[in-house]
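Only one structure is covered here, and it is reproduced in the block below.
A protein chain is absent from this complex, but the other protein chains hold their places.
Showing chain A:
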Amino acid sequence: MRAEEPAGTAGAEAVLDMRGVGVALGQGRRRRTVLHDVTLRIEPGRTMGLIGSSGSGKTTAGRIALGLLRPDTGTVTVSGMPYSRFRREHAGKVQAVLQSPQWSFNPRRRLGDSITEPLGVVARTPHGPGRIDREARRELCLTMLRQVGLDPAHAGRYPHELSGGQRQRAAIARALITGPEFVVFDEAVSALDVAVQQKVLRLIRQLQETHGFGALFISHDLAATRIASDRIAVMLAGEIVEEGSPADVLDNPGHPYTRRLLETL
């Protein structure tokens, strides 16, 4: 894979640059094209909302953006760097908040250990700050917990002692502790009830202002996506059928599918 594009042609370098990405999954006769010619560009400090119904390829797009899956065609760069065989080169720069509050943390580890886990990786990478001692880690962990609105005492607790909303906040703390440039939220608030959702969404916006990360917000929930995103892309059957500002896409949908998606809610 090559990174032939000269970085930063249009102002700041994009945190995520996916071009013409296509991928097929499955073996033999069951092989299906899941994504077809998907192009996404996320500017630093901005959030791209990705909406679509189940099976539209949102999650696959997220997996490719995270480098968990290699595309068959097209290129993916994060802050100008393509994903190599070794994820450690991107360690700490890319993080994610995933769907399930139930399994977002290892049930047998204390939250503090889980939240600081990414630090251990960053410390040992070439671009990292070198060894981070125990006290510094603890300090960072407590700072992050406060920033996401949790009691620092939660660091010593086990996941099952927290509510779903608290666990997703803790997951955000873990994702942001390395100061990432790009964060993927994959249905990060979908399992939470509406009131908690609102709070977590506001928290994400607020943290984005202080930390300045670019984000991909994957959701099937239009209301949540509108709050979280600066731009919204609509996916249908593995293709992006519409992209624009939330107002354009949600209030004035151009594609018939977007209209249908809006009507169903």
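Following the convention adopted for this analysis, a contact is a pair of C-beta atoms (placed from the backbone, for glycine too) under 8 Å apart; a residue touches a chain by one contact, two chains touch by 3 or more; residues count from 1.
We adopt the following convention: contacts and distances are computed from a predicted model.
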item: Omitted chain (choose from "Transcriptional regulator", "non-specific serine/threonine protein kinase", "2-oxoacid:acceptor oxidoreductase subunit alpha" or "Peptide ABC transporter permease") - UniProt protein name; value: "Peptide ABC transporter permease"
item: Touching residue (missing chain; options A:Thr33, A:Thr73 or A:Ser100); value: A:Ser100
item: Listed residues A:Asp37, A:Asp72, A:Asp151 or A:Asp251, member touching the removed chain; value: A:Asp151
item: Contact footprint on chain A, counting only the chain that is left out; value: 59, 66-68, 87-88, 90-92, 94-96, 98-100, 102-106, 108-109, 114, 117-118, 120-122, 125, 151, 153-154, 161, 171, 174-175, 178
